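Quick one: the structure is below, and I'll ask about it shortly.
Left out: one protein chain. Kept in place: all the others.
Coming up: subunit A.
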Amino acid sequence: MNSSEDLYRANSIRVLSRIIDATMLGAIERYLKQAIVDKNSLVSSSALVSGILLYKISPEVVRRWVNEVTEGVSSQHEMVQYHALSLLYQIKAHDKLAVSKLVTQLSKSPMRSPLAVCLLIRYMSKILHDDISATNARAAYQFLESSLRHRSDMVMYEAARAICNLPGVEMNDLSPAINVLQMFLTSVKPALKFGTMRTLSEVAAKYPMSILKCNSDMEVLISDPNRSIATLAITTLLKTGSEGSVDRLMKQISSFMNEIADEFKIVVVKAIRQLCLKYPLKHRVLVGFLATFLREEGGFEFKKAITDCIVELMTAIPETKEMSLFHLCDFIEDCEFTALSTQILSLVGELGPSTSAPARYIRFIYNRVILENAAVRAAAVPALAKFAARLPSLRPSIRVLIKRSLLDEDDEVRDRATVALTLLGDNDGEDEAGADALVEGGHGAEETKGDGPATAGPPLGKPTTAHLLLEALPMSFSSLEKAVKAYHQHMPATAGQPLVLSSLPVVEEVAVPTGIVAKGAGKDGRSGSASAAEVAPDDPAEHVYKVPELERLGRVFRSATPVELTESETEYVVRCVKHIMDGYVVLDFTISNTIEEQMLRNVTVEVEQSDPDLYEVEASVALPELKCGDTGHAYVVLKLAEGNAAEPAAFSCELKFQALDVDPATGLLEGDEDEEGFEEEYPLEQLNIATADFMAKVSLGDFRRGWEQMGAEAEVLEKFALGFKRLQEAVAAVEDFLGMQTCDGTGSVAAGKKEHALHLCGIFVGNVPVLVRAQLNVDPQAGCILKIAVRSNQPDVSRMVADCIQ
């Protein structure tokens, strides 16, 4: 790399930077620094790009080059400028003030390289994203705006995109960017049109009104030869379209749908769903449109997207229900996808009986029994049974139909038919009300099949003790599966009890992070599965069952999220998990030792409570030995005092142990093996037990029905004033106080609303289901008013839950 030939020098730098390690870097650092300021552009670019690579290996060395790199930013050569800017930013990225200074300074002196300007725009918009209220925000915006008039398309597009993506951008600030984008729409370059369309479609999602003026240009693009552009144009138009233009758009789309690939069709279907939710009056046209697609050729994903969309519209817009059901029935007449057929059949069974002419659906369903494969037949039988159960007038004829399935060649179909018939038969003589109290035919069968002989399930053959047929399971299948597994693992704790739904361990719903709104459809699926894999948590109470002293306490009802009792960088790090059991609370202290010269023996945590009447320290399990770097558990068992259901309490905690000196090099004890060590105490932060700790976040199925069934006998009404200015904050705080699961999507507040109704449910320790309705009103002057109604089947539990609000 000391050759006089520029090319040799440049190439040797590039190669060296790939193979060198941190220790060798010092030897050539001098040459690299020289190379950065070399007058040849290739040499200096190579050195700068190598710098970006080397930054990962040893940032402190690269940081020393900052003067040379800064010189590079003002270089003659475009690429050198670009590379120097990116390296300089990387060096300074951790220091916000320096970055902001650098960017502001550079934005004043125009740079020659379009790439470098693009980069500068990105840095600028990053600063604005992090802190929109920065003092120099206005100047930053002006720089972006002036970049809209740059001579290079690349820069203009980058600037327009940056402006459109600014958080909370004003209409006025947006319009110059939209003007530029509108101009780009008529460009001949497909890449430019594509990029522009993509940006516009993102803007349309947030500010549909701002791009109305582009509509005519976008309509031209529907016939663009590039299908990606055409699809983007359509979906954007669907977002911005007014109610009047819907019909015209639909005509245009139907001519175009045949030409595009399935994944684009899915995008269009999703856009139509949005449109339909926006203009419910147009549902006839739009649902009809979706139904036409359902009849046309298409893969599983596409058909599934349409069915999901129709089903969603059915719940959102009740008027579409009957029409949509018919479309779906039409579809399963000729449907090659078993999964969709079964889904639709169970839906028809659910909704069909409550329509105006339920008898019409029987033919559709029975056709499936005659024509389809075993899985679909098995789904059709319970659907028929549901009609029979709900509609006494049809019962005799349906029984005849189901009887034919008794001789089916598939055992599942036969089983389901038998179950259905037994139930229907026994209830034949009873009155109308009795018909509702039928055994859960379909679900019962699935349950016994899925869980094997271990689950006896609800007693099937005895209609007198039957579960309600038309009720859904009280929990989802996945939580049922988890619960049964948990039950299995800790058999000894519950040995001898019959397995019924209510004795299953409570499985808390893990909030799956919905993730960032994925950019492509493919990404969506992937991130979904990835997060599902991450979430699969191990049971936090796992190790509690392994401690012999704790075994007799029974099963853990729920485990609270860990609480840190020390700062994370102290000598001993302690965190506590509260395991709630029936009548007991086990405090599970996770202790780690970070001192190399010490080994801890006989580690206990001593807790002292503020109010000794509430809890009684029953036992304490010590951790026998803790070496450096290890983590261990110590336990304290608290017994709830008589008459204390779940009162909040505060505990002061102290770590007690014997410290022994250890030789850090060998890890062996310095003294004798049986040396006593010196007693030590280490104060920890205070630990609180709140009533919310006793509440499991579980959703209990249909909230409204649950609410009505529960009745007002044990209802508690309260009114509170809270000190929140924003509705969303107040909602989050109420959720937090109560520790309950939100239902019906009431956890999120529409922007700009003044009031909000929140539905919460959960299970209190001792398997007491609790439902809460909260009405929140926010007044800018008075703060937040909360009206809360708590229902459960025990008045004192309701009272306690209501008292959780602070």
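Note that in this section contacts are C-beta pairs under 8 Å (C-beta built on N, C-alpha and C of every residue); 3 or more make two chains touch, one makes a residue touch a chain; residues count from 1.
Here is the rule we go by: contacts and distances are computed from a predicted model.
J.: Considering only the chain that is not displayed, what protein name does its UniProt record carry among "Actin-like ATPase domain-containing protein", "Mediator of RNA polymerase II transcription subunit 7", "Sister chromatid cohesion protein Dcc1" or "Coatomer subunit zeta"?
T.: Hidden chain, UniProt protein name: "Coatomer subunit zeta".
J.: Looking beyond the chains shown, say which of A:Ser12, A:Ser45, A:Thr235 or A:Thr566 touches the absent one.
T.: That would be A:Ser45, which touches the missing chain.
J.: Of the residues listed, A:Leu192, A:Val311, A:Ala374 or A:Val547, which one is in contact with the missing chain?
T.: The single option touching the absent chain is A:Leu192.
J.: Residue by residue, what part of subunit A touches the chain that was omitted?
T.: 6-7, 10, 14, 40-43, 45-46, 49, 52-53, 79, 82-83, 86, 89-90, 93, 115, 118-119, 122-123, 126, 153-154, 157-158, 161, 188-192, 194-195, 225-226, 228, 261, 518-520, 522-523, 526
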